[in-house]
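I am attaching a structure below and will ask some questions about it afterwards.
Up next, subunit A:
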Amino acid sequence: MSLEEDLARPRWKRWLFNRFVLVPGGIGIIAIVWNAWVFTHNHGTVAGRVVDAKGAPVEGAEVKLWVFNFTTFVEQASTQTKADGSFEFASNPSHNIQLSAEKAGVGRSRIPVRLYFQSEDISLKRPLQLSAAETGK
Partner candidate 1 sequence: MARQRRHWPIHLVLIAACFVMLVPFYWVLKTSVSGENIFSYPPSIIPRDPHLFYYVDVWYAIPFARYFLNSVVVSVLTIIANVVLNAMAGYSLTQAFAGKQIVLMLFLSCMMIPFQATIIPAYLITGKLGLLDSYLGLALPMFSTIICIFVFKASFDAVPRSLLDAARVDGLSEWLIIWKVMMPLAKAAVATNVILSFIWSWNNFMWPLIATRSQDMQTLPLGLARFISYQEDTTGALYAFCIMVLAPGILLFLLAQKEFVQGLTTGATKG
Partner candidate 2 sequence: MSVTAMDSSVARSRFTERRSTRKAVLIWSFLAPSLVIFLLYRILPLAWNVLLSFEAWSPLKPAVFIGFDNYREMFQDDDVFWQALWNTLGIIASAPLGIAIALGLALLVNSNIRGRDVYRTLIFLSYPLMTVAVAIIWRWMFDERVGLINYVARSLHLTDQPIPFLNSFTWALPCVIAANIWQMLGFYMIIILTGLQTIPGNLYEAAEIDGANSFRRFLRITLPLLRPSLFLCFVIGMLNSVTSFDLIYVMTNGGPGHATEILVTYIYKLAFNQTRFDYAAAITVVFFLLLLAVTWGANRLSGGNVGAVEYD
């Protein structure tokens, strides 16, 4: 045994650096990092902007947050857009949501949003564009 140990790497190294430790270890580290990310980014804020057909911000549009429940989307919260057309929800609980925006005379819009984990903080890159043609869902 002793001869072998002299020749090979130290025993602790052999126990530590083999694929049976490294692969699960690697997966474990990825899981920890991912969870750390999730814990710091799960406040449930959903932010975005609403614009009209020409791209100008829409103030006072009613934005609704719909949360997926079994077969359909259920209304969870609603808010009004500010002067610059922006809106923000603070406590989205889900990972599969839809946002709808509507303002009388301007039009409406509804978009699905998929998140990578529940309550993921997100700021929409593309604004909701209201159009008169969009009816219902």
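The working rule: a contact is a pair of C-beta atoms (placed from the backbone, for glycine too) under 8 Å apart; a residue touches a chain by one contact, two chains touch by 3 or more; residues count from 1.
Selection criteria: all candidates are chains of the complex that A comes from, given by their letters.
None of these values were measured; they are calculated from a predicted model.
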Subunit A: touching candidate in this complex (1 or 2): 1
Contact footprint of candidate 1 on subunit A as seen in their complex: 19-20, 23, 70-71, 95-96, 114-118
